Every structure is written in C-alpha cells, then in structure tokens.
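Shown here: the complex without one of its protein chains, the others still in place.
The block that comes next holds chain A.
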Amino acid sequence: MDVVDQLNAVRSGKLSRRAFSRSLLAAGVGLAAMPLAPRRVLAAEGEQGTFFTWGGFDVPELFGSYEAKNGTLPNFSIFGGSEEALTKMRGGFVVDVAHPCNAGLNRWVASGLFQPIDTSRLSNWPDVIPELAAIEGNMSASGKPWLVPFDWGQTSITYRTDIFELEGEESWDMLWDERYAGRLGSLASGGDAWWCGAIKAGVGFDDITTDEAFEKIAAVMRAQRPLIRVYTDDTTTLEQALSSGEMAAAMTWNSSAVLLKSEDVPVRFAQPKEGALTWVCGPMIHKDAPHLDRAYDIIDSLLSVEAGQFMINDYGYGHSNQKAFDAFDDETLAGLGLSKNPVDILNAGHFMVPQSQEWETRMNETFEMIKAGF
C-alpha cells in the first residue's frame, strides 16, 4: 500500500471501498499505538530519581552534588500539602523520595509505604544535628531513621510594616484583626492553619485531640473566615498579595518573609507573643523506590553544606547540617529567627505533635467545612 498510489487513487476517484477501509483501519491502529513509541525515547530521562516535595524545593541550588554526580537534576513532583501528598502516594503514585514533616511522621510510617534509611550511605550524615533526627517516632525497629531531617522552621505571620498598624506586641490576634478584614491571607492546609488556630485559641498541643479542643479551635477558625481574602497552599500567591499591598498580613513560613525582604518590600516575620508554630521536615524513601541509589544522592545533596547555606540565606529556613551555620554570624541568624541550636527555637515555639489518622481526617473535614462557610 503505497501512500502516493493511494493519494493518486483518491484524486482520480478510483480508490476502492475496501482499500479505503483498510487505510482507515491502519490509521486507527497507528494512532492508537502512537503513544507507545515516544515512551521508549523518554525512558532515558526517567533514569533520574524523583523527588516529591513542596513548591520551592525544586531548585538547582539544593542539588549541586546530585548534579555533579549524575549530570542533571532529579525529576520533581510538587505537592501543596503533605496530606494531599500522602493520599496521592496511597493511591499508587511511586516516587523515590518524599518530603513530609514531623507532624505526619507516624502516619506516613504506618502507611507502610516507606523504608528506613541507611545513614551509612549518606556522606553528610555525621554533620546532621542529632536532636533533629531524634524527633518522636523516627527510629525504626532496626535502629535506622525513617526520616532524615533537612529543613526546620516556623509558621507565623508575615506582615507589611507600612500598612499594618501594630497594637502592642506581635501576636496571632493580627490574623484576626477586624480592621484588616478582606486583607488577610492564610495557608489553606489544615496542617498549618488548624495548629495556628490552636495557639490562638489557647489550646495546648497535648490536648488538641479532645472534643473540647475541636470546638474551641473550630470557633476561632469560623471567626477568622470572613476576614480572609484567600486560603491558598501556593505561597507565591500570598507573597504577591503582600508585595502589592492587597494583603496586610498573611500566615506564611519563613521563606515568604525572606523572599519579600530581598525584594525590598517592607515586611516582618512576626514572633508572636503566644509563640509561633514550629516544625521539622525531611526526606523519606519510598519502599519501592525505582532508583534507590539516586534516592540516596538526592538526600545527601539536600544535607550538603551548600544546600544548607542556600536554605538559610535565601529562604530563611533552618537546616539540619551543623556546618551550614558556620558561614553566618549570630546576629544574621537571630534576624532570620534561627539559631545554631535549633532545639532552642523549636521549643520556644509550639512544636507540632504527631497525630493519629482519625484525628487528621476529622481535623481536615472540619477545617474544609469551615473554609467553605459551614
């Protein structure tokens, strides 16, 4: 079946019905089979490890040693909240390395989707601050950790010093300030917002599971909802809104304030008198990680001093490598709300406490209802 012959036949009106339907069939099969062909070509690129992480960690600065070793960056997949990430992985999404935080650790481990990490394969492990690795529930039965601590920091309020008129001390009340109704922003994930609500409501994190705590926090969140311009997990949205003056204050992590300051926007990352919300996050390896060697390369790269200095300097997050702090003086660190001794900072705030799946589900359900206006 020569294509040119067929075209000629069509032109002279001599193409038989039979030949025509055969060509149609061939075209149909060809179309249906087409997606199979380029797949093989793409496979070569898929040889890199995949890092399933928060937006903002998909930057080359964090993967210097990985790139030096493997010639290119790992593949990235981005999530907006860790609960969303876990659900996706439970649904069968396989990655090499994922990036949860300490509050989710128990549930992530209980999902059975992860393998303990062989720290002897990480060249930077001896420099990791031991207190960070010793977070609750991190030791597996074999004595290897499930999660390698990487970043730590705070969830607090970033506000415009020129717009927001502070009354007294910095406090969580700022995000409930009626004067700025419609000009306040919040992270959408209950993993941050609900805990901040607990601090505002005066509920201790040890009592956060009780019915009474649920009622108290829900009442606080309901009161806040009409004041909020937008709930989003996209920190860029909050940063842009703060920089344009659309928002006067928003719940953010350290990085938003640092990024805005570097663009000369007059903002401050509040140290609320009730204490900020503090957390530790880090990579975990999937039990079926298709590129285990690359997975260790990703983690080792994250733990490197270069990655740490970038995290501290450009994002204002704490890092787990003790040596990363050597390049900074105490004053700079204090200005960022950090310290060479992370335990001081973490304990000064309210350190998140791991919760059960039932609690997490109930909290998310309640919070989503409140955000929707019920």
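Note that in this section a contact is a pair of C-beta atoms (placed from the backbone, for glycine too) under 8 Å apart; a residue touches a chain by one contact, two chains touch by 3 or more; residues count from 1.
Here, contacts and distances are computed from a predicted model.
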Original post:
Which of "ABC transporter permease", "Multisubunit sodium/proton antiporter MrpD subunit", "Nitrogenase molybdenum-iron protein alpha chain" or "Cysteine desulfurase" is the UniProt protein name of the chain not shown?
Top reply: "ABC transporter permease"
Original post:
For the chain left off this view, which of A:N8, A:T72, A:T87 or A:S123 is in contact with it?
Top reply: A:T87
**OP:** Considering the whole complex rather than only what is displayed, give the residues of chain A touching the chain that is not shown.
**Re:** 1, 18-19, 21, 24-25, 28-29, 31-32, 81, 83-84, 87, 90, 111, 182, 189-190, 225, 228-231, 241, 244-246, 357-358, 361, 364-365, 368-369, 371-374
